[in-house]
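A short worksheet on the structure shown next.
One chain of protein is taken out of this complex; the other chains stay put.
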Amino acid sequence: MRILFLGDLVGRTGRTAVIEQLPEIVETNRLDFVIVNGENAASGFGITEAILQDVLDAGADVVTTGNHVWDQRDTLVYIERQDRLLRPVNYPAGTPGRGAHLYTARNGAQVMVANVMGRVFMDAMDDPFAAIDKVVGECPLGQVADAIVIDMHAEATSEKQAMGHFLDGRVSLVVGTHTHVPTADHQILEQGTAFMSDAGMCGSYDSVLGMEKEEPVNRFQRKIPGSRFTPATGVATICGIAIETDDRTGLAERIEPLRIGGRLEPVLPSFWNTAG
Amino acid sequence: MRILFLGDLVGRTGRTAVIEQLPEIVETNRLDFVIVNGENAASGFGITEAILQDVLDAGADVVTTGNHVWDQRDTLVYIERQDRLLRPVNYPAGTPGRGAHLYTARNGAQVMVANVMGRVFMDAMDDPFAAIDKVVGECPLGQVADAIVIDMHAEATSEKQAMGHFLDGRVSLVVGTHTHVPTADHQILEQGTAFMSDAGMCGSYDSVLGMEKEEPVNRFQRKIPGSRFTPATGVATICGIAIETDDRTGLAERIEPLRIGGRLEPVLPSFWNTAG
Amino acid sequence: MRILFLGDLVGRTGRTAVIEQLPEIVETNRLDFVIVNGENAASGFGITEAILQDVLDAGADVVTTGNHVWDQRDTLVYIERQDRLLRPVNYPAGTPGRGAHLYTARNGAQVMVANVMGRVFMDAMDDPFAAIDKVVGECPLGQVADAIVIDMHAEATSEKQAMGHFLDGRVSLVVGTHTHVPTADHQILEQGTAFMSDAGMCGSYDSVLGMEKEEPVNRFQRKIPGSRFTPATGVATICGIAIETDDRTGLAERIEPLRIGGRLEPVLPSFWNTAG
Partner (left out) sequence: MRILFLGDLVGRTGRTAVIEQLPEIVETNRLDFVIVNGENAASGFGITEAILQDVLDAGADVVTTGNHVWDQRDTLVYIERQDRLLRPVNYPAGTPGRGAHLYTARNGAQVMVANVMGRVFMDAMDDPFAAIDKVVGECPLGQVADAIVIDMHAEATSEKQAMGHFLDGRVSLVVGTHTHVPTADHQILEQGTAFMSDAGMCGSYDSVLGMEKEEPVNRFQRKIPGSRFTPATGVATICGIAIETDDRTGLAERIEPLRIGGRLEPVLPSFWNTAG
């Protein structure tokens, strides 16, 4: 089956690009399942229920998040009724919402998606390795789930790569988010799990992390805040990663990046051109 | 002119790949200047003078480093006689070696190379922005230097992007190193500076940061060291970035990634095929 | 009952001072229970089984540790047979040894001791608040335990104070370790729990953290390691905290610091002079 994962939507330019273009991408390429990280969709900070709905309406099956999940205070409430919005699974017990869930894809397949946060250079959440081990153990690939996708929201490449190897052969895809920069290290690991350190963001790459560049540059130089951070308004690049899984094993057969629009070098998954 | 930058050599597999293949790459593509980050060349920790010599003999004009520069204690001594080895410019005053220098390229052009370390999630060095501002100010592009390349050895994408914008229009290339993962965000910024968040490493991508994957995965899970880190022995991918500069302004006209061998998707700069 | 807690033993000077002087301190003051943090007892790095035995023989009922617990590789083995040695309770499940245990004091009372590591500015262990909540919940003060002592091995004063308030009324004492500097904020919190941010170390205070001062000062200035860290050899100050608990409730009635020898201002708990 064909799965598409898009990195962090940043601000109006990022979310608009995805909302406008995703429907056609899904249809043209007969995508079975789409996941979008939405943690920066609302002016760079969290996601509102209205934006969530727009992203789901555009074709996302699941919206994942990360450290910015609670930036919109409302999210603590509405996440309880929105089972297509995930927050990192390794928040303490009792945290509103869910961190992993099983969904039915367009082709009828069962897809488990889990969102987890790294701890290197980030806040000290519960152990991401133990948390993911548990949810994957409860929903084995090729038995309960036809595909499993892990959004590893983390800073350090070491921790993301370690998670990839830790899960190799047990999930379809481990893809990183949070750095807002797409990596070019997509590969299928030895036991069949597709891996990419970071999907990059859907936002303007004439920026610092999708935000207007002046204030970040100012803070690095002066060490004094000058103003708030606001999303950059340049044309967004939609960044993500596409995989094709083996319907029998759930492991990955293909992994290729996608970059559309804006300042980055454009690329589409070559295997999307082949007849289904 | 044509400049090639290769990311961190990691261990025997990484340095051997570069030493063996670089001579032909340089000749075939008529490269004018080559920079290689060598901070992990000696079993993953620093670089010996013998390895440095091998890398220079293979065609590197300059070898840059980073936080691992002093892992081989000898380096504090031999760096004084090796002006083609750079350590980050923002070490405290009085540190052995140099952090920036002007070199003559194969085509006779003057190329300034500076190595600088970021401070986000890293040790607190001197201000990288002030340090680079100073060396670039003393050696203006298009006047003293025909090209200027900055190796920004840093963890955070935000700090690297901020350095890119800070230097936009004043240098030929700002390229990151240290994460050991190539990014796909290469672009020419608005004022003409080529930029890429991370060049990636020259090493095995069946690994964690180029090191055997078992011990890193163990440490993330158990929080107890089990053994030393050793370089992975799989086939290396040579990772880097190529730029073409305007001989008059020193700014970038082209930037394209290079990945050869190993597990990553192979790519060569398309403009290398064009007649000179 | 009378409980004494001594902070991190650092090197030969620290452990010798405690081993030599503790027997008389215990006898003269009729102490019922003694806890010593021993994570730096062996040349500053961990503790050997022989040193552990010496410290227990000198009158310690329990030896706690912290981030240096595994510095002596042997500890992973011998900790299984040494139930008077504790490692932080919030290591991942499956870690050798134990993090909390119930002991019988000289007066026959049951004393629960738990060792836990903070996460602010430290490695990301399991949640210290949840981990301690569990062990305290399983062994309620005034019911199962006649006294409960928590060694909160942590860097940040905020996290230690938060742990104190979190446990207020449920344990006898929350005392910090790890900074190697005694604090003067000992108090009994509103619900009856004694608290002190850090017990300080038992080691030489003509030092940096109990280690010879030259190399630490060198590293801060130069950012280049010059040599290994070795324990300072000056006369040690024994640093700790004494509490008196209510035999019925297990809560604290008194808390006063103890500092003997070396360079710090000497002080003994005034209530030790009163007739028992």
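Letters are used for the chains, namely A, B and C, taken in the order the chains are written, and counting of residues starts over at 1 for each.
One rule holds in what follows: a residue touches a chain if its C-beta (ideal position, glycine included) is under 8 Å from a C-beta of that chain, and two chains touch if they have at least 3 such contacts.
The shown structure was predicted, so the numbers you read here are calculated from the model rather than taken from an experiment.
Student: So which shown chains sit in contact with the chain we cannot see?
Tutor: Result for the missing chain's touching partners among shown chains: A, B, C.
Student: Of C:E39, C:E155 or C:E244, which residue touches the hidden chain?
Tutor: Here the residue in touch with the unshown chain is C:E155.
Student: Using the touch definition from the top, which of B:E49, B:D74, B:D127 or B:E214 touches the missing chain?
Tutor: With B:E49, B:D74, B:D127 or B:E214 as choices, the missing chain is touched by B:D127.
Student: Could you tell which one of A:F5, A:W70 or A:Y103 touches the chain left off the display?
Tutor: Reading the full complex, the residue touching the unseen chain is A:W70.
Student: Consider the whole complex, including the chain that is not shown, and state which of B:R119, B:K213 or B:R263 touches that chain.
Tutor: B:R119
Student: State which residues belonging to subunit A touch the missing partner chain.
Tutor: 70, 76, 91-92, 94-95, 123, 125, 221-225
Student: Which positions on subunit B touch the chain that was left off?
Tutor: 92-93, 119-120, 124-127, 130
Student: In the complete complex, which positions of subunit C touch the hidden chain?
Tutor: So the residues of subunit C touching the unseen chain are 121, 129-130, 155-159, 161-163, 165-166, 179-187, 189-190, 197-198, 200, 205-209, 213, 216-217, 220-221, 256-257, 259, 263-265.
Operating definition for what follows: only the chains that are shown with their structure count from here on.
Student: Over half shared or under half: which fits the residue numbers at the contact of copies subunit A and subunit C, same or different?
Tutor: Same, since over half the interface numbering is common to both chains.
Student: Which chain maximises the distance between its CA centroid and that of subunit B?
Tutor: C
Student: Just how much do you need to spin subunit A so its Cα atoms sit on those of subunit B, in degrees to the nearest 5?
Tutor: When the C-alpha atoms are superposed, subunit A turns by 180 degrees onto subunit B.
Student: Starting from the mean Cα coordinates of subunit B and subunit C, work out the distance between those two points in Å.
Tutor: 46
Student: Quick one: report the Å distance separating subunit A from subunit B, using the average Cα coordinate of each chain.
Tutor: From the centre of subunit A to the centre of subunit B is 29 Å.
Student: Multi-chain contacts in subunit B: which residues touch at least two other chains?
Tutor: 221
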